[in-house]
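Below: the structure, in structure tokens.
FYI, not all chains are in this one, though none of them got moved.
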């Protein structure tokens, strides 16, 4: 009982049906499909394209199907008729069983091309709302941890070498702003996703006197699409989402890398919770940062989905081509990877213990206070280049003596340069070095407190807009 | 004369210098680097970190260097001293030769980490302004061509099979909206690029009493970065640009594919200009759509650059790592691929001739008017499913008779279904089919004219905002 059998003499080969089936993938969108069909049926009735009675029958049939499917899901999964070639034919079959002939009129003035595009956009909008919440949760956790660690000092790294001492709060907030940009990018993409394709029919629009704006408003879309050819063959929003998802994963992979590194006995900056680590079946002592590793490893899924969807679209002529059915494989793989990774990162941060003693310990003799000695000479009139050279040689001497700069006496210091004095000495302690970096966005406790205010404000704003978005869609 | 020799005993190996040199790549950003250094030097003077006299000397020295480099470029290329390890040391060497000791003070309160990040952002902002203009030019060309082809009819395709007749204007406008989304995405990214890292120093901020807001305003950035660690190690903006660039290339590849297809003798819908095609060294008759092919092939460069930059960032701990030097290889490859492709596509469209006769001819006996016969039965009370079945069988019959639907007599029509009548006959001609699709965003001439109005308005708005952006940066 194909929806399109008329001009065919032979049956589709069984292998082809299996090969081209989208049922397993598409079934995620059952709720969106029903919602969109209801809006469509109401509009058809209002526009007198079908009768008011037909419209009502269809709507109530669809509502019933929604309840049925909900129920089936609760028990495990939606049960599809064997003859259903996709989600849409399944719904049509059920509707026909319920209300008979009027069911066939639901397909008036639309095609699967605009219908699937509509469903996918609705589904993604819903998922972005949830993802937004995941990002907000992670940001809030980073913020809370940062609040507790303004004065916690650790070596700031460049090239994974000790560079200058920094505040742990400052380090955590670096990630806060990364995830904030992720949120910003997702929100901006919403307006492009929220363009309604329904009413574009197969590719060229329709002759039925439909009213697309009615449907747009009922479904909460921001606008109707401008061009029917574009509407049925545009997959930009899928690729754009996967680009944003790839950046989220990039950020998560960087944080994961640090958690893994900091969990080594060599670093020992952090102890991950038993809840989020696992052991080894062979080595009884092991406590492995599996979750962080899995997050880092799953970056590959999202990069792969991005590359896959770009490849799919390369060189496709207008308008709809069946290749585009693949969009959902990549989109769902992206969504279903990114969201749990965000949630588990939040859990991992909540369950970890920061070893501030080890962090502090690791600063000893690390020369991450060298820049401040050079700056001291600059303030006393040397050029930075000269000061750098002098302190560089002093570091060399210390290395030979197995001393840190903080272990030098004033006399030793002055033998490196005569301008060094008590003031210079006072600048050497690591906490003083951290305190000194008070420029806007710097690591000193005051600067970090300003930054925390910004972050707090940002969270408040995000919370509000998250609320709004959920209401709107 | 390394900027960092102090603690080293042995020279860097020659191979390492070649391997790690960024000169060839970075030199593109000379103008941005000078501009940022001037703003920095002025601020240092105003904040009394260096004296007013020193500040003035530095500024005028940098201005001179700017003129020198401009001059060298006009003659071919900037000439670098052999000891320069990157653009920044080249400028410092020149400055020292000009003004002596004060040159060494330019490096106060900044490092190469925040400096390079600043240069790159400034460079990209400038390029996006230009790219915006390229996109606008292409959109304007599509718009003008569309204006001339509202009534030009051709087969609209799905699955590369004739689906329904459409207007050539409608087809061209589909691309208009794709490139419009590209423009929209780029504009939105501007605010994230326009975040000033300067003042973050190496990673942790600085103790010098700098004023980052002064520099931000002078350089026209939208804000200063919130966190110094993030500021020196954030490459989101590079990846985000390459994502947007990949979508632009995707759109160009689709249009290129169609131009190539339409240039075949089998289609013959278009004749590309001699200016944008080439011949064969062996086959005298050849006229090849090389430009379209090269654009399609160059998609690979931008997808590759995107994947390359994502790979580079995967799993990097905070803050700056030398891996990040690679960002510019990918960024510049992206910019330098996308812009010429846009420009050449515009040229190609300007130089082509549309063969409307061939387009019309190709509609004969193509059954792209079948949907309307089915719709006709629907209006007469049949369900769409039944109507579809009946017309499907009629198509089958026509195929056997080697006739098109437009060749059927009323009698033949009525033998398929008794409800067919004169009204049905009137719906069959292809131009009538096109005319009928008058829903919002559809292909009928009136609907297309509404769409053209939207496009015109959009171009006006783009022009204005392009102007603004150029002024702002």
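When the chains are written out, they are named A and B in that same order, and each has its own residue count from 1.
Quick note on the criterion: a contact is a pair of C-beta atoms (placed from the backbone, for glycine too) under 8 Å apart; a residue touches a chain by one contact, two chains touch by 3 or more.
Because the structure is a prediction, the values reported are computed rather than measured.
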Complete complex - number of sequence copies, 2 represented = 4
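Note that in this section only the chains that are shown with their structure count from here on.
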Specify the angle of rotation obtained when superposing subunit A on subunit B by their C-alpha atoms, rounded to a multiple of 5 degrees.
-> 180
Geometric centre distance via CA averages, subunit B-subunit A, whole Å = 24
Partner subunit A, residues of subunit B touching it in the complex = 3-9, 101, 104-105, 107-109, 113, 156-160, 163-166, 170-171, 173-178, 181, 184-185, 188, 192, 199-210, 212-213, 224-234, 236, 239-240, 243, 246-247, 250, 253-254, 256-258, 261, 296, 299, 303, 306-307, 310-311, 313-322, 371-372, 375, 378, 383-386, 388-393, 395-396, 399, 434, 436-444, 447, 451, 454
